[in-house]
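For this view, one protein chain was removed and the others were kept in their places.
Naming follows writing order (A, B, C and D), and every chain is counted from residue 1.
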Amino acid sequence: MGSIINCVAYADGHRVANIEIGEISNMLRQPDTFVWVGLHEPDAALLNKMQEEFDLHDLAIEDALKAHQRPKLEVYDDSLFIVLRTAQINDKTKHIEFGETHFFLGINFIVNVRHGSTLSYKEVRTRCERTPELMKMGPAFSLYAVMDAIVDQYFPVIEDLEQELLEVEEEIFGKKPTRGTTQRIYELKRELLEVKRVITPLIDICNRLMRMSTPLVPEDARPYFRDVYDHALRINEMLDTTRDLVSAALEANFSLTSISQSEVSKKFAGWAAIIGVPTMIAGIYGMNFETMPELRWTYAYPVVLVVTFSLCIILYAYFRRSGWL
Amino acid sequence: MGSIINCVAYADGHRVANIEIGEISNMLRQPDTFVWVGLHEPDAALLNKMQEEFDLHDLAIEDALKAHQRPKLEVYDDSLFIVLRTAQINDKTKHIEFGETHFFLGINFIVNVRHGSTLSYKEVRTRCERTPELMKMGPAFSLYAVMDAIVDQYFPVIEDLEQELLEVEEEIFGKKPTRGTTQRIYELKRELLEVKRVITPLIDICNRLMRMSTPLVPEDARPYFRDVYDHALRINEMLDTTRDLVSAALEANFSLTSISQSEVSKKFAGWAAIIGVPTMIAGIYGMNFETMPELRWTYAYPVVLVVTFSLCIILYAYFRRSGWL
Amino acid sequence: MGSIINCVAYADGHRVANIEIGEISNMLRQPDTFVWVGLHEPDAALLNKMQEEFDLHDLAIEDALKAHQRPKLEVYDDSLFIVLRTAQINDKTKHIEFGETHFFLGINFIVNVRHGSTLSYKEVRTRCERTPELMKMGPAFSLYAVMDAIVDQYFPVIEDLEQELLEVEEEIFGKKPTRGTTQRIYELKRELLEVKRVITPLIDICNRLMRMSTPLVPEDARPYFRDVYDHALRINEMLDTTRDLVSAALEANFSLTSISQSEVSKKFAGWAAIIGVPTMIAGIYGMNFETMPELRWTYAYPVVLVVTFSLCIILYAYFRRSGWL
Amino acid sequence: MGSIINCVAYADGHRVANIEIGEISNMLRQPDTFVWVGLHEPDAALLNKMQEEFDLHDLAIEDALKAHQRPKLEVYDDSLFIVLRTAQINDKTKHIEFGETHFFLGINFIVNVRHGSTLSYKEVRTRCERTPELMKMGPAFSLYAVMDAIVDQYFPVIEDLEQELLEVEEEIFGKKPTRGTTQRIYELKRELLEVKRVITPLIDICNRLMRMSTPLVPEDARPYFRDVYDHALRINEMLDTTRDLVSAALEANFSLTSISQSEVSKKFAGWAAIIGVPTMIAGIYGMNFETMPELRWTYAYPVVLVVTFSLCIILYAYFRRSGWL
Partner (left out) sequence: MGSIINCVAYADGHRVANIEIGEISNMLRQPDTFVWVGLHEPDAALLNKMQEEFDLHDLAIEDALKAHQRPKLEVYDDSLFIVLRTAQINDKTKHIEFGETHFFLGINFIVNVRHGSTLSYKEVRTRCERTPELMKMGPAFSLYAVMDAIVDQYFPVIEDLEQELLEVEEEIFGKKPTRGTTQRIYELKRELLEVKRVITPLIDICNRLMRMSTPLVPEDARPYFRDVYDHALRINEMLDTTRDLVSAALEANFSLTSISQSEVSKKFAGWAAIIGVPTMIAGIYGMNFETMPELRWTYAYPVVLVVTFSLCIILYAYFRRSGWL
């Protein structure tokens, strides 16, 4: 049935008690009290229970059941439904793994629903409970705290991609670039596009949260969403810069391949000439004409050898100076 | 005369009866009742009939007659005219086929007009009739249901294009890319552009439907159009990512062709040197000078052979180390 | 003095009479009456006459005199001045020819001024006169009718460009692309840019006409301008798709040139090896050393021939398998 | 001290008198009177004088002193400060030269300040004075007249760049493109960017002038600024088209270089084969085996020659047909 990670009531910013699902609707009737529920990959039954207790919209419940949404913020009559995507690097595979966290935010409740590989928000909750003066703002502050944690997890992802770019640069400009380099650049581009798709909608979501005129996000919580907004902008800028550099790296790689091709051609042309000239001369003195006076001259052979060798030296020097060899 | 697929009256969300076209205007006078007509490639006569019954605008009728419109939403005094384009993969040819569906939406009627290869909406209608509490919203819900079905049909199309991209990637990085690879990339680009043209205007249409302040789209129907909007956005993002990757794949393909060209040149240059050096030496000892003392030395021939062969070995080792061979 | 093509008064949507220029101002004083004047490349004198009769602005008259304006819509106190550019394919030269049509639209008059190679609007006028119920809307409907005719003429132009693209594609992927292909792509790009410049401002003009709150464009005429707007959008989309494909075609052409270059190199390298090896062996047995025991062996020659030939066969098979030959 | 080119008072649109700087503030007290001052590269002293007489803002004076501003329009309490950049082709060097003209526009005064290589506005002033009915609009009309003159000077600049593009095209497609062609394209791109920087902000300035609700720009002057706006738009479009074509030309040039490279390779490969085959055959019959029966056959030599020559002919025909030679 999926699992309820946590279901806690808070009053005046202080933790009151762990409560059962059935008690939620009672609790919501208390003044200055809100309930924060944490779910992990819930099934339909559990979500329907939530829908009853909190009076949520059909479509939002449907979205929360199947993951694979794009990040979005939807306003229903008296609640918000928010989808965020999480990204983190798997310590073992070193690959980027994506997950999802959904939120139902009401005036006195917040439900967060985790899907896929995302960190637990236990730590975030603990940190929140240590600042009851901020928790007083209500569920919006819990929302901020989790969003902040999600966005903070993007930074190592970006840094990983930047590191990969540095290694690709080194391959391009330092070592000989190979077919593998091209494939690495392509993979890097693909990953950047995937991460971009995760982050771009987040900017808009934060922007709306900090401007929305609704009691769900109280006035004093806005600077906190602006803070998340700011981090999202920064991550986005880092992504864009990395993407521009990856494009530039591909072009540089291409340009260097072309230059290297040109160098090979020059080197080959130079040595072909140096080998071709003696071959031609030797061919001439290998002709079988009866009357070839030079052939009889005693010193002809060493002279021809010296002349030929000198020609080769001259050619070598010439190509060297022209930068062909 | 084209065909009337269906013509049904609904009251309070429940199916009342199949009715004749001639009865429509009577039926429309009933309170809480709406009529849902389904047409397939109607001719002018049928459309004119519809125009009379529902009091539609000349220009909308003209558009509904000839297909090949771009997706659009037009507001007339008391009705909407909507054009959507459908896309689906033909099971046999594996090609993408496009069709069109037009809608006339009034306060108590909806007419959908299918053109070209589109699925029948019989199933959609059946599903709608199973949720009379939603059908109560009126014809806007029928509109939503058909639009949702149309958008859902885009997903396999996109996945097909993504699959094609994966195969192209494998061709580029795994097997040797050929002229065919370039053509495949080009065809993929063309298909992406065509699908893009179908989907982009849809986003704007959904957006307007969910924001429009008109009794035609009641307040409680809006979250449903937002749902469609969201799917359209997601499809659009998938398309854009695929398009960016196709461009990157073309560049990668190009880069690898260039690297492979460079490798051929190096290999050729290396072997040319290894063949050229013995040819040159043999040429020298093939000269016909009378005085060439080496020629007379008994071991000259094997020594020359060994020296030449050693030179070839050295050259081979050198090129090997330089990565030319 | 340029020519007055037509000068007709309409009352209640019906043609009243051909009138003289001098009578215009009298006619304008009649209720429910409007005047439609058609000019072709008028000179200053004629335009000044028009200015007097219709009280037009200096700057608009100046623009109408010299052609080579960009498409635009200018609002003056009680009239509009519109510049549209026309495009059509010259039947003989198969080239695209551009022209211009200017409009002065007042509350009870419309003047259209043709410049350069544009079709006559006689047919449009005839068609308009057949629907007096629409002509009742006043001069805005005449404006629509001519604009519609102008936009309809763009479609064959675009189709011509699409056809040209198809031929270029066939050249690229089917036959061997040549220098001519590159030039064709370049010319196609140039034409697309020129047509684009003609059409893009039109979208904005239609958009403003269908939203403008002025008695010059009555409420019931707006759907008609929306229709033109829609056609303009469609043409624009076709242009953009074609443009994107032309870019893709250039890249594909480039990529194939590069692949073909690579193939040439491989083929050359392969054959060079197959010719080079016997040459080298023959060179060795052409050396003039006195002591070369093989030379004396009776079967040496056929053996060497067979060995050499076998080597060539092996090389050939090897290159064949590697895809070089 | 820089120079005062002109300082004239106008009343009711008619020139009244040349006045001294000291008289300006007196003159400004007259009703329906305005003063038009023309300066050329004024020094700080002169500008401070102006500041006193017209009560101008510190920052505007500072900007007017040092040139090298970007085109801009700044609104101060009761005056505008406008910076435009001028461009013209130096008749001798054929290079584009840039200059600047600044304007201070008040309700009853206009000061224009020329910097660098710009035409004198004497002629503009004379033309203005010939239309007192327009000069009645006040200093805004003078501003229009000078702006119009400045924008008119851009046209030959653009045409010069278009001409340069035509020549580059001819080099690319007609004659053999060289390294110089690439450099020309690059220089053309640089010039286009420079001119673009001059013109783009102008569009915004005109747009603001024609929409600004301020007594500084009277209602009847707005169509005039719209006219300038229109010219600026047209120039901008011409620039953009030229820029797109320059990019396309670079690509075409690149593509043709690549094709030409491919042709060279094919030609070389073909001739190498035609020379390589006889060399190989000759090598074989140059071997020194004692038992080579053919060598003794009387007609062997001519037969070999004929066979070899035939092989060459066949190869030539083959390469010819394949388009390699």
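Note that in this section a residue touches a chain if its C-beta (ideal position, glycine included) is under 8 Å from a C-beta of that chain, and two chains touch if they have at least 3 such contacts.
Here the structure is a predicted model, which is why all the values come from computation and not from measurement.
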item: Contact list for the unshown chain, restricted to visible chains; value: A, D
item: Those residues of chain A which, in the complete complex, touch the missing chain; value: 169, 173, 223-224, 226-227, 230, 233-234, 237, 241, 244-245, 248-249, 251-252, 254-256, 258-262, 265-266, 268-269, 272-273, 276-277, 279-280, 283-284, 286-292, 323-324
item: Missing-chain contacts mapped onto chain D; value: 57, 59, 69-70, 72, 74, 76, 176-179, 182-183, 185-186, 189-190, 193-194, 197, 250, 253-254, 257-258, 260-261, 264-265, 267-268, 271-272, 275-276, 278-279, 282-283, 285-288, 292, 294-301, 304-305
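Following the convention adopted for this analysis, only the chains that are shown with their structure count from here on.
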item: Interface numbering overlap (same over half, different under half) for chain C and chain D; value: different
item: Gap in Å, rounded to a whole number, between the CA centres of chain D and chain C; value: 25
item: Whole-Å gap between the CA centroids of chain A and chain C; value: 40
item: Chain B: positions in contact with at least two other chains; value: 254, 258, 260-261, 265, 268, 272, 276, 279, 283, 286-288, 292
item: Chain-level touch network, classified as line, ring, star, complete or other; value: line
